[in-house]
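A protein chain is absent from this complex, but the other protein chains hold their places.
First chain written, first letter: the chains are A and B, and each begins at residue 1.
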Amino acid sequence: MEKKFGVYICKGCGIGEAVDIEKLRKRAALKGKVSADIIKEHQVLCSPEGLEFLKNDIKEGTNTLIIGACSPRVKTNEFDFPGTITERVNLREFVAWTQEPMSSDAQSLADDYMVMGIIKAQKGDLPEPNILPDLSKTILVIGGGISGITSALEAADAGYQVVLVEKEAALGGWGAKLYKQIPREYPYEKLEEPIVFSKIKEVESNPNIKIYKSATIEKTDGQPGLLDVTIKTNGTSETIRVGAVVMAAGWKPYDASKLEHLGYGKPNVITNVQMEEMAKKGKITRPSDGKEAKKVAFIQCAGSRDPNHLPYCSSFCCATSLKQAKYVREKNSDAMAMIFYKDIRTPGQTELFYKTMQNDPGVLLTKAEVTGISDGGNGNLYVEADNTLLGEKIKVEADLVVLATGIVPATRAPQEYLDGLTEAGKKGDVAKKEYLDNTPKPEFILNLAYKQGPEIPSLEGAYGFADSGFICFQYETRRTGIYAAGCVKQPMTIADATEDAAGAALKAIQCVEHVAKGIAVHPRAWDITFPDPLMIKCTSCKRCTEECPFSAIEEDEKGTPFYKINRCRRCGTCMGACPERIVSFKDFSVDLVGSMIKSIEVDEDEFRIIVLACENDAYPALDSAAIKRIKLNPKVRIIPVRCLGSMNLVWVTDAFSKGIDGMMLLGCKYGENYQCHFIKGSELANYRFSKVKETLDKLQLESDRCQLVQVAISEYDKLPQMIEDFVARVEEIGPNPFKEL
Amino acid sequence: MAEATVIKPDLDFVKGVIASGGESLKKCYQCATCSVVCNVTPDNNPFPRKEMVWAQWGLSDKFKGNPDVWLCHQCNDCTAYCPRGAKPGEVLGAIRKQSIQQYSVPGFMSGLVNSKIFFPIIFLIPALILLAVSGFSSIPEGEIKFIKLFSVEAIQFTFTPALIFGFAIGILGLMKFWKDMKQTGGVTSGNLTGSIVETAKEFLGHSRFKDCTVSRDRFLSHFLVVYGFVFLGIATAIGVLYIDFMHVESPFSLGHPVKLFGNIGAIALLLGVLLMIANRFKNAAKVGKGSYFDWLLIFIIFTIAVSGILAEVTRLADKAVLAYPIYFVHLVFVFSLFIYLPYSKLAHIFYRATAICFAKYSGREKPLKTSN
Partner (left out) sequence: MAEKKKVLVIGGGFSGLTAAVETAEAGFDAVIVEKTPFLGGRVTQLNKYFPKLCPPNCGLEINFKRIKNNTDIAFHTLAEVESISGQEGNYNVTIKLNPRFINDKCVGCNACTEVCPVQMPNEFNFGMDNTKAAYITHNQAFPFKYVIDGKHCKGKSCAKCVEACKYDAINLDMKPETVNLNVGAVVLATGWDLYDVTKLDNLGAGKIKNVITNMQMERLASPNGPTSGKILRPSDGKEAKNIAFVQCAGSRDENHLPYCSYICCMASLKQATYLREQYPDSKVRIFYIDIRTPGRYEQFYWKVKEDPNVTLTKGKVAKITEDASTGDVEVTVEDVLAGRKITEKYDMVVLAAGMVPSTKASRIPGEISYTHDGFVVPSYLKKGMFAVGTLKSPVDVAKSVQDATGVAIKTIQSARRSG
């Protein structure tokens, strides 16, 4: 596209009163190297007249607009001109609303912002989507339990082809082993027949769903839209192409053999899973002698909520034991079901179920810390408990004990194995080999042929659950196009799992639809740009392949990186990682930002500080501070970046060698409770930042001149002061000696 | 560390409480709202929350010598605020019924008296006894004088033993109860006489009822019924004195102090019992409508009051056909009241008084709270 520029300065919202527009025009023309004629001003650009004014220019061929007005976060509809490059320069929030009007500071700030905007527009290009050929829209669902079946049915009902892979010989998972099911709907009073059976029928008769039973995934290769999945069934392998994956691999009951302290191993101590099987068969009897059990004790949190076992709550065991207490009572009206709980957890309307189940003469409940199970003779047992509602220390006889064991996600074993491997790898090749030789390899689920490993990477503090790290976005994983559903993600009831499974199916559909249009998936689900490396200059250092949070970059046999573009989320971490600075997006590149930095006017007598701000959180926070009219330090120049992970160290060199006095990097929180929308972006920026010292040392500059700060969008009230403090620190250090050069 | 207590859940006890008017028992989820809103419970080891879980688990042992179930005056503040509809007030009532059964001799009697099935039979027996005492007399002729039906001696020889029986059994029960309380409660210190005096004062002033919130109006009804009986008792006692020692012949004239006392008592009793009934209906939504156990006593008192007054009225109106049968019914119910005293809800006069006294004696309860 041949660019025809138009630069527009809005005088509304106080901009006209804050800066000398005439001076600004001259300066922008000079430094931005554009003709002063194309720099136009208007009273209110977003008004109907203002927009008409812009549209007239567009009609006359202007296709690259630099609009100096308000923040790009507002008036987005008004300034949306499809087919053009429209660069918004934030003169209102960052100048008019936060600076002393008509001060020289405000003026030079506006000058710099305008010039940076022009340069950005000059360097940028109109993007075109990258659509790969031969894309598949088939959805692969791994796991034929209630979650997987639901995902498969939902996707098929939405018009997509589905492949369902189940490890066992029959579909249904744990849901098919149940005698009865916890009610899912108001009034939550009656036990339901397991819903899974009708769903199995539906899924087996659906022409759009192809089912593989007794099957595992041997290999998953490729990228969303082009995932080649090798399915192994009864010794034979078949490779099929799918577009996206729902991973509903389910869970296992916690290994009860580890619960010896709760009596597991004694003949009349069983788990809640065994209880379902027994109830399904008929009477509730004691394994030791087959006699009908009349005093059944349920031990809640058997393994769950226990730092030595599962440090989380398994969510459904309370309702399950209440349900099983009903089994005991229904099958024998003289029998008692005693439930020993830490807390009864029947959240939401499940409370109504608790209320109903509890209202039975033979269902007895007490809060208790069960300390042990001892023999009471004749196969009977004593439940020993402290801190109960019945007394401080009690003993109750039972003829059958049911341990309400919790859940372990199917993802846990492979994740732990791989985490162990990584740890061993850090210690060297010997340790790694030793690990590989001595550690039994668990069953993998995805077997991804990806650079960064065969499974979805662990989420810190998630105990192997393939959960999303976000509250607001429940289907985030670090493997694009692979969405977790059901208990592999969080402990959940059947009712919750079916909702979740439907959601995961939708995300898979979105993914195949987006890659078909060459659009990124969440969180930049509108973005058609993509990283386009200048491979000639690549040194195969592999930093990009290691750092990409989504394992979107592979290496060929020679070790040269190449993109699996449909895995890419467009965060630009690769761009930040690349020491050769070869990764570029059409509207965002090392050179583009570098040029913006270099365009900043550095005066010998003035301090100049650059703030690189994450556009998702830090930038809106700065905007929000401006809306509150909190003054921003005038020495600061704010440049938004896609994610702080895209920060390339060369920008630091660029800035300091040019005479910039300080640089502040604003990213999101990282670590266990990260808020980075690209999961690892800000953390990688921090990792890179640790090298900034080296860079500054080389320049013989104080490392304090550069600071990385984790900031949340809600910290707008503190952010201006944080900047102020940083500027003061830099001023204390003194001007950058490079200024004089 | 302390040895663990062996807990023995008894499903039959649970079912018993449920059957005795505690059908809501199992709804309790131990939030302890009840113990907080209860104004008559001590702060240390308060009730009725713990009683609820014990009863849910059928721990009958816990109710042996338990004064707390009797400290409860069934104000039903707990029931009104109970988030689960577990009606602790009603449940404790049911447990008290069980407790009466436990302590009354013979135990099965209480079961019989308070069983719906035996409803007519329990009145039929006294009726037969009284019929026998009257010599199966037909309605006497002439001026209506109830002594024509039952001589003073006949009355004295049937009713005095009945009353003595009632009290004896009751006292037997309370002694067992006292012993159990001492065993389980563990007396720390205490001044028995002082406690008895305090208890008596409290009873006379009905001060505990004033701590009720939801059913504050129960103070008046109970007060009227109690003092109605007191007045009637006094009237009877004086009447006996007059007849036996001053040889005054019944009936007394309307202006006679005995009659005056009696009539005031009768009206108080009637008003009280009517108020009780009204309150039960008024508060039914909030606190429950009560059990058979409750209603049986109300029914007896109501019948006594109504039949007593009607007997007098019909006598004065000279309607012999009505007066004698009504008088007969009146006596049947008074007799029933006496002999069933240790078995019916009325037995609470023994146990509650004993429990309150023990609570004071053992230091379980601080000296009486001043109401307001």
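Methods note: a residue touches a chain if its C-beta (ideal position, glycine included) is under 8 Å from a C-beta of that chain, and two chains touch if they have at least 3 such contacts.
Predicted model, so just to flag it, every value in this text is computed and none were measured.
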item	value
Partners of the unshown chain among those that are drawn	A, B
Candidate in contact with the missing chain, chosen from A:I142, A:L389 or A:V730	A:L389
Candidate in contact with the missing chain, chosen from A:G159, A:P207 or A:G235	A:G159
Candidates A:F53, A:Y435 or A:F470 - the one touching the absent chain	A:F470
Which residue of B:A19, B:V36, B:V105 or B:I147 touches the chain not shown here	B:V36
Of A:S589, A:N633 or A:Q675, the residue in touch with the unshown chain	A:Q675
Chain A residues that touch the omitted chain in the full complex	12-14, 44, 46-48, 70, 73-77, 154-155, 157-159, 185-187, 305, 311-315, 343-352, 355, 367, 387, 389, 461-463, 465, 467, 470-475, 490-492, 496, 498-507, 509-510, 513-514, 522-523, 525-526, 616-617, 620, 624, 627-628, 669, 673, 675, 677, 712-717
Touching residues (missing chain, whole complex) on chain B	29-33, 35-37, 41-46, 49-50, 81, 83-85
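FYI, only the chains that are shown with their structure count from here on.
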item	value
Approximate Å spacing (C-alpha centroids) for the pair chain A, chain B	69
Complex interface listing, chain A residues touching chain B	295, 334, 336, 338, 344, 354-355, 358-367, 382, 384, 389-397
Footprint of chain A on chain B - complex, ascending	1-9, 11, 14-15, 18, 26-27, 29-30, 50, 53-54, 56-59, 84
